[in-house]
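One structure, as structure tokens, below. Some questions next.
Left out: one protein chain. Kept in place: all the others.
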Amino acid sequence: MGTTTEEQQAHKAARRLIKALWVFNWFNSCGFTELLPVVASRFDMERFGMIAVGSPKQADALFVAGYQTFKSLKYLRRIYEQMPDPKFVVALGSCPFSGGMYWDSYNTVKHLDEYIPVDLYIPGCPPRPEAIFHAVGLVMEMIEGKRKGDRSGD
Amino acid sequence: MAITRTDAYVIPFGPAHPGSGNFRIWLTVDGERVIKARAEPGFLHRGFEKLMEYRTLLQNAVLADRICILEPLSWDLVFAMAAERLQGIEVPERAKYIRVLLAELTRIQSHLIWFGVAGIAMGFDTVFKVALTWREEILRLFEEVTGARVYPTGYIRPGGVRWDLPEGFLERAEEVLLHMEHYIFELNDLFFENPSFVSRTKGLAVLPPEKGIELGASGPALRASGIPYDVRRDDPYLVYDRLEFRLVSREEGDALSRFLVGRDEVLESVRIGLQVIRDMPAGEYQVKVGPFVKVKEGEAYAHIEAARGDAGCYMVGTGGRTPYRVKLRGPSFTLLIPVLEYLLRGVEIADVPVVFWSLNHCPADMDR
Partner (left out) sequence: MATEISKLLEPFAPREEGNAVWVRVPLEEIPRIWQELREQGYDYLAAISGVDWPDRGVIELVYHVWSLQEKSFVHLKVEVPRDQPRLPSACHIWGGSAAVNEREVHEMFGVEFQGNPDLSPLFLDDWDGPPPFRKDFDWRAYVREKYYREDREEDRGYYKD
């Protein structure tokens, strides 16, 4: 990360202060369809303290939903860079992991971690709301240090 | 009081804005008023039409769900109808009735998302929460029949439907349809007859009928301008010529009438659904289509009334295992580019999300 050990330790300590995840939803593609019920009343995410925020500067986690095209990747990178540390990136669906349904398309990104570091992948096409909550639970475990993310070197 | 001179400048109304979809519009504004709008599509472009050239017909039936996420069964249906017309397959009666029932349920749940997201863009958060919760009942039905909530794994495929309806499904579907009718009346009090909603949408962004035809609009946006074009009535497919339903259209052509057409269409869909449940015949649910069947030589065009408008599919075959060319006509292609650019002229910036969401559209079926 290019920071001193003191800064890294401060980041690790600051992470434990995150009790409720504030989420920036990057609704790009079909994977987001199950994020709408997560925000709505049946699979209400606010009972866990999660809020969908409108600005990347207020967010702890970035939910990248589904495939990215090269056009939207540019904006995704800019949003990722604007988020302050500590931050988590959760990729939804099988498309960011391996290309998914559109593996032979000329315009979609096949492996998202070549462009931005991803902490957690949620499989599914699209992932069910219950899977998204399970993933948020895993992110909480990662914050508490009980689990290593998929991002290498962390 | 005179406002001091302002200069025109360009704002991107971009993909990460809560008031827009996955779509960017460049607005040239002078003060608060939009002078010119230019659409920038392409954030979701996957190249579906060529992806379909690499897959067999049954594999394409699964891929066809994902053309527009908000109404997957409608796109399954369009693809299946074009394939059947090309191959010369006649689908059994029971399959037709099942298809109509699922198509109307898809229309209802798509309109609920439309109202919910339009509500949140205008500041009515409650509408979003309740509309999506009501939609869950329909998703439960879909899960019972097709196995998945959102993407029905190509349930409607060339030849019929993949498997028969489960026991007791028709009773449950009837109950859900009657609930939907009740919910729309609730939504009416909450949203459509809410004075702040009406004042924000009345008289806004009027689409004149000739302009609507020239720019290629269809669906609720065109019917709200006085042109009663509905593929279910004008070019009936499946069993719509035997069903009784009213073609909803209005004269004013403003944003409010587009929403009201959508609201009344849900009631008509409920009516169609109840008739289908009453008349559902017994019999076969599919005609066997093998996984490696050769696509016949020739061409076919099929179109349906999807929730968003006139959706079409043109298929060309040359005797191989995969189609030679599939062209998908998405209703949002013309709604989001020429119609939106036309309607946004002269609108204030704060009203841009309202105009945007009053056209029932989906950027995914524009980009394909």
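Residue numbering begins at 1 within each chain, and the chains themselves are lettered A and B in the order written.
As a convention for this text, a residue touches a chain if its C-beta (ideal position, glycine included) is under 8 Å from a C-beta of that chain, and two chains touch if they have at least 3 such contacts.
Bear in mind the structure is a predicted one, so any value in this text is a computation, not a measurement.
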| item | value |
| --- | --- |
| Among B:131, B:227, B:276 or B:354, the residue in touch with the chain that has been omitted | B:227 |
| Contact with the hidden chain (one of B:310, B:351 or B:365) | B:310 |
| Hidden partner chain, residues of subunit A it touches | 70-71, 97-99, 103-107, 110-111 |
| Subunit B residues that touch the omitted chain in the full complex | 41-42, 45, 47, 49-51, 54, 213-216, 227, 229, 234-235, 299, 301, 303, 310, 312, 314, 316, 324-325, 327, 329, 333-334, 337-339, 342, 367 |
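Just so it is clear, only the chains that are shown with their structure count from here on.
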| item | value |
| --- | --- |
| Contact set on subunit A toward subunit B in their complex | 26-30, 32-34, 36-37, 39-42, 54, 67, 69, 71-72, 75, 79, 101-102, 104-108, 125-126, 128 |
| Footprint of subunit A on subunit B - complex, ascending | 14-16, 18, 22, 42-47, 51, 54, 63, 66, 69-70, 113, 116, 128-130, 132-133, 135-136, 139, 149-151, 364 |
